[in-house]
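Of the protein chains in this complex, one is absent; all others appear in place.
Then we have chain A:
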């Protein structure tokens, strides 16, 4: 609707003269003194906390600045990002597969998917990580051949096949797939039954309907919790320190065990995790907007739109239905 009514601010912004109607209400805005008082109290609190941290003799500040861009720390950051990205991507594919299996009419697939989710969601992630790391204790050799015969195609030492990094990746991915499967399933259940009927009525097969009609609509519901899961995953990579994968937290503990600056390195690591999780929320906005197309009324504003709205001190308006661009 290009002719959507402009608000007063919109008109002013468009440089049009405001017509003054004698019936217009020109009211004194309600004052909110308590907001200011609370804000001042909090500000005093945070400033004094900052000062106490700054003056704390137990914190060696140069250590923080020295290590924040340390090459070992940076390599840990890179590995953390790599682990998060790979584990999320692979687990999402697995999750969709499991969700489809769970919702299928095939009782074998259905039970298999249920068992998977039951097992991987029902045991702690930390234990799964240690389990994959110590797989060599359970099966020292992994071989492929014909069951119940002596014929083997190949046989390989478990610790060679699955080094710590692979074990960690495996643990994170398989565990996440169980959670993602439930998120995808809830998204698929949110799609109206009429959509399936309409797709079938034009001769689409169940598989085509799934990819062309159901999943694109389910994505709108799936993405917000998946953003959440991605942030969890980023932080959960630190658990891989128990099997000595050289990600951010492991590297930091190795350094602090040498220089005994535990608190400083924990602060370094926390800064990095905070930075990475903040960056992660940006792509989520754009994905939400992309899959929200056709429902433009509920599109969330992009971070830049939020920022500029704050700077211009205008309320964030819901988008007009004609703004389909994903910019």
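Basically, contacts are C-beta pairs under 8 Å (C-beta built on N, C-alpha and C of every residue); 3 or more make two chains touch, one makes a residue touch a chain; residues count from 1.
The rule we apply is simple: contacts and distances are computed from a predicted model.
Novice: Would you kindly match the missing chain to its UniProt protein name, picking from "Secreted protein", "DnaJ-class molecular chaperone", "ABC-type polar-amino-acid transporter" or "Germination protein GerKB"?
Specialist: Matching "Secreted protein", "DnaJ-class molecular chaperone", "ABC-type polar-amino-acid transporter" or "Germination protein GerKB" to the record, the invisible chain is "ABC-type polar-amino-acid transporter".
Novice: Just to verify: which one of A:46, A:134, A:208 or A:304 makes contact with the chain not shown?
Specialist: A:208
Novice: One chain isn't shown here. Among A:44, A:89 or A:198, which residue touches it?
Specialist: Answering carefully, the residue with contact to the hidden chain is A:198.
Novice: In the full complex, which of A:132, A:179, A:272 or A:291 touches the chain missing from this view?
Specialist: Answering carefully, the residue with contact to the hidden chain is A:291.
Novice: List the residues of chain A that touch the chain left out of this view.
Specialist: Touching the missing chain: residues 1, 192, 194-195, 197-206, 208, 212-213, 216-217, 291, 293-297, 321-322, 324.
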